[in-house]
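The complex appears here without one of its protein chains, the remainder shown in place.
The block that comes next holds chain A.
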Amino acid sequence: MAPIHRAVRARKAAQYVTRQPQRCAAAFSVLNRPPPSYEGHIPLTTIERGAMAVSAALGSLWNPYRGDLISITGETTATPYFIYRLRDAMLRDPTGRRILRDRPRMTSKTIDVKYLRTLPANTVGRAFFEWLEREGVEQDSREQVKYIDDEECAYVMQRYRESHDFFHALTGLPIVQEGEVALKAFEFANTVLPMTGLAMGAAINLKPAERSRFWETYLPWALTNGLKSKEVINVYWEEQLERDVGELRAELNIEKPPDLRETRRVLREKRRAEKAARQAQ
């Protein structure tokens, strides 16, 4: 077992303190907000939830780099139905159940980048590491879930969020907006979380060439793969780090999409060459 996995297990369930089941959350007003169900929880009224969903969704469309707004959109639109569907998908799967039981967290503290670097080239861990390097990002702590009332569903949201970078690594999709939109489309087909669908709306911000690539290549890829593959939320990433990445993709039934970064690079060079040629004339 990878050392990191052990570390993760040791930290399990640190902040989701198990409570006795409470009665169905009844309607309340802002004047008598009930106590939080877990650390960091902010119970919302239906109206507040709706208003936040709309404003955060619009805000994140205009500014797709506002991760906080994307998080809010995600949380406020996931209830009452969609997050339960995702939780149930986990409960139907032996590994999904184990994840729910262990409640591992994936943060820069629990994922040891130095260890990832030592893994063989074909492994999931190494692919993740290389993706981090290539994209120049760090596995940073993701936004804390706060607007989902059910403590278990709050964890599911957190897990989904923390798995997102592994989806990037598995598909090789870059974090540029074009890659994000394609990945969101994949996640939408796979998780049915509304926020991922809303985030696809960011396709309107794409440049014409990107947009046609999205419609012609990446959207069809995302929808077919998202639907035909297994539920990616049920991957215990911490246990898969030493696994052959192709093997995992095959197990999940995901095809790797065309390398977007490479495509963009080739096109960029072609354009540059054309421009140079034009200028030389």
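Assume contacts are C-beta pairs under 8 Å (C-beta built on N, C-alpha and C of every residue); 3 or more make two chains touch, one makes a residue touch a chain; residues count from 1.
Keep this in mind: contacts and distances are computed from a predicted model.
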Matching the hidden chain's UniProt record against "BBSome complex member BBS1", "Anaphase-promoting complex subunit 2", "RBR-type E3 ubiquitin transferase" or "Ubiquinone biosynthesis monooxygenase COQ6, mitochondrial" returns "Ubiquinone biosynthesis monooxygenase COQ6, mitochondrial"
Where A:Leu91, A:Ala209 or A:Leu227 are the choices, the one touching the absent chain is A:Leu91
Of A:Arg101, A:Arg134 or A:Lys228, the residue that touches the missing chain is A:Arg101
Note that chain A touches the chain not displayed via residues 18, 20-24, 88, 91-92, 97, 100-101, 151-152
